[in-house]
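The complex appears here without one of its protein chains, the remainder shown in place.
Going in written order, the chains are labelled A, B and C, and every chain counts its residues from 1.
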């Protein structure tokens, strides 16, 4: 084995800095984040969990069309944004609601898509968050373009591009990693390997030693982390972002986590997996372990925990109230945004609809 | 580094059993092919070279629309077929004329596409050679399907799927390797890395340590060979075919060679590379070194070499004569092969054309 | 027709499609079903429900998540003696396979002068009306219909779903099978042993002398509803269900239009350069002198499929169809 291979292949085991019992472990390459960072991160995890729960409830009440929960993946989602600076970009998928909100995007606007009001609700340039991508892996290559443009402009922007384990099978994953490598684009590709693509388990997705092993085929360093350990994720993703920013090119990080709930509310996970498989993952919960660590270290007590929970409840309540409001998008908008200027054809069609609606009302 | 990685990563240097001076070298893992195999292989190389030359001449005479020469890559092309059994399949590209012919397909039928008579001229089932693929990398996934079908039928067929270095950047390359790995399909993916995709050099195609390093990302063993050493290629490809046949799943082989001539006759290579770059590759010619080896070993003398050359000349002459014949495909055929039964629309259109041609003649 | 308890079943279209797959797999062991989530889950719409359990992992299986790979693998399997049926999970997720479909699926027989044929089916849950978010409600039939070498069908009834899928699987050539998602849960009493007309045949679903509605897939029930309403108002609308977009049944369609002299094409896809354009163009070319008015189109607007809360404006509805009929230059109106 040469040094090239040592540089590009992931470590033998996923990086873990705090284990599932909340016990910290030293690592030769990665250091535990600062205490305050972990305390802040904990608050975000709790808030993320509450948002996941609240969104689930809102689906049951018919306030959201669909919700792909990231329950159990909050550490990945929070870490993905905590390591970024303001000028950086986030490229999220449909499952990354918590990431988007933790980046500072308005929660109601974040849920526009899943509420069925419009395809995307927030202004991507406000917090540098791309619209959520549904066609799998397609956004990864956009991320490369955004990163390359930043470099052409002389900016030291980094782009965090998220995808799932299933998405790594798509051709666009391959093309994105390769383009990023060839152009040395400052992109951190961050795979949340939650072991499922809807019903399809990882074993049917790949027989590679790990998803992080895909990096070397592009000349991209691959690394893997325990996806339920916020501390480890912050260290690994933080280092990847630093390297990308320093001009070392793209980085590939696989977080090993688990989709605790069904794919979305519309899915029935009992058809393809049993509870026994899920149970151990509940033990590995990202909140539990960080809480145990912080309590043990005296960084969290009953009072401060209550504050964190109250803030999370407040966020969930804001979400609930916001989504209870009945929004009815204006049908005229259907024709407004295809082109800077409506084509004659769209003008005709818009007039037709307006006329029809006027007659309906009359 | 674990054993998984040792199993899946290619050797540090491309496998070479006979060097460019014709000197054999021992290798811990690969053995020199039998003497007779090398003698036969030599004859095929000489024939392949003559066919390349002849086809080039036929383009200049207007007998072929275009010809992507494999001058300098004959060892790869010949080895790819020599390691196959009759029941096996070959999936060639536009550049693999020599491979197809060495598989036993009629040379004139092989050139139907490049002559402009029809899209493909030979019966793919006659020698189990798929039609030549132009849309890059698309054929690799067909190869997986053919291999998987064979396994479902209980056959021990192996599929040899060829592509170039440029084609490895396409999404279909990725999907094909992954599908093959997940389904353990008996496919040998054989990349002829000739350092160019038309004008684009390998460095712009990938910054991976080698193309063979792409295998591990799919759990597919990758290996690399000197693409101008027939002996090494036969050993490496032969072992890959054996493994695939034995049920060990797909194998990825990268042969390092060089496109000595322009991409096709229509290309002007002087626009993007200079002669100094080409010169050393002429020294590494696959024919020269095997000839030196065989002569040194007493396996080839003036008389037997003359026989080989005469046979090659004969093949080239047959090609020349065959392509001199003026073939005019029947326009009625344009409508014959879209569907088992012509649609009413095609019947109308065929009649229209027939009528038009009849009036033209009248 | 005698109604016997044994043959008459009350089935949804989803169940009929499932039954068609099951019967086809029973009848021919080279029939394979694969795609994303079609195994244990039975497909996100449950069209493949129970097939893996009944026929085993070799016959119905999940693949890695890659549509070009799925279609390309089907090409290879078909080249080597199988009859693959693949599912694109939603219509818009067929686009990654577009090159495979256009450059290989459609061309293989032609390329090889009939030596390599591809008996395969690409199932596409398509169109809207189910409150799906973006990319889940595209109507992409026009892309495929424009591509020479493909056969494109779209059932509109439960009985047709069964018959057309069986015939598509038996078909010697690749078939793009468009399944109108919003009709998956439509129930009908059907006798599966009664075979419906084959691929290439349109049928007149309702007779009427005043004007002809030409529809396919999800718009057929709407067209029938419109005809019902019109009848109450004294106007008799004929309804033609295309069933097969390619091959196109010029004879049935043109005979119908000539009999009324007026026609409206009803399709959910955006109208520009679409299957409905083709219908207008070819019927006009062939029936010009029988037409009392230009053929009208009621199609989706030329916009991306709207978000759930606005989708009703995109879907051809009864009123819009009747308005178009009213526009057909009736002398007495």
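Quick note on the criterion: a contact is a pair of C-beta atoms (placed from the backbone, for glycine too) under 8 Å apart; a residue touches a chain by one contact, two chains touch by 3 or more.
The model shown is predicted, which means the values in this text are computed figures rather than measured ones.
Undergrad: Please provide the labels of all shown chains that the missing chain touches.
TA: Taking every chain of the complex into account, the missing one touches A, B, C.
Undergrad: Just name the one of B:16, B:69, B:128 or B:169 that touches the chain not displayed here.
TA: Of the listed residues, the one touching the omitted chain is B:169.
Undergrad: For the chain left off this view, which of B:152, B:200, B:278 or B:295 is in contact with it?
TA: Only one of B:152, B:200, B:278 or B:295 touches the chain omitted from view, namely B:200.
Undergrad: Since one chain has been left out of the picture, which residues of subunit C touch it in the full complex?
TA: Subunit C touches the chain not shown through residues 68, 92, 95-96, 98-99, 102-103, 106-107, 110-111, 134-135, 142-143, 145-146, 148-149, 246, 248, 270, 272-278, 280-282, 284-286, 288, 291, 293-297, 301-304.
Undergrad: Just checking the interface: what residues of subunit B touch the absent partner chain?
TA: With respect to the unshown chain, the touching residues of subunit B are 65-66, 113-114, 116-119, 134-136, 166-167, 169-172, 197-200, 204-206, 266-268, 271-272, 327-329, 331, 333-335, 338, 343, 345-346, 349, 353, 356, 360.
Undergrad: Which subunit A residues touch the hidden chain?
TA: Interface with the chain not displayed, on the subunit A side: 118-120, 123-125, 130-131, 135, 138, 140-150, 152-153, 171-172, 174-176, 178-179, 182, 333, 336-340, 343-345.
The rule we apply is simple: only the chains that are shown with their structure count from here on.
Undergrad: Name the chain whose C-alpha centroid is farthest from the C-alpha centroid of subunit C.
TA: Greatest centre separation from subunit C goes to chain B.
Undergrad: When the C-alpha atoms of subunit B and subunit C are each averaged to a single point, how far apart are the two points in Å?
TA: 41
Undergrad: In whole angstrom, what separates the CA-based centres of subunit A and subunit C?
TA: 37
Undergrad: Residues of subunit B touching 2+ other chains?
TA: Residues 171-172, 174-175, 178, 182.
Undergrad: Residues touching two or more other chains, restricted to subunit C: which are they?
TA: 63-64, 66, 68-69, 96 - these are the residues of subunit C that touch more than one other chain.
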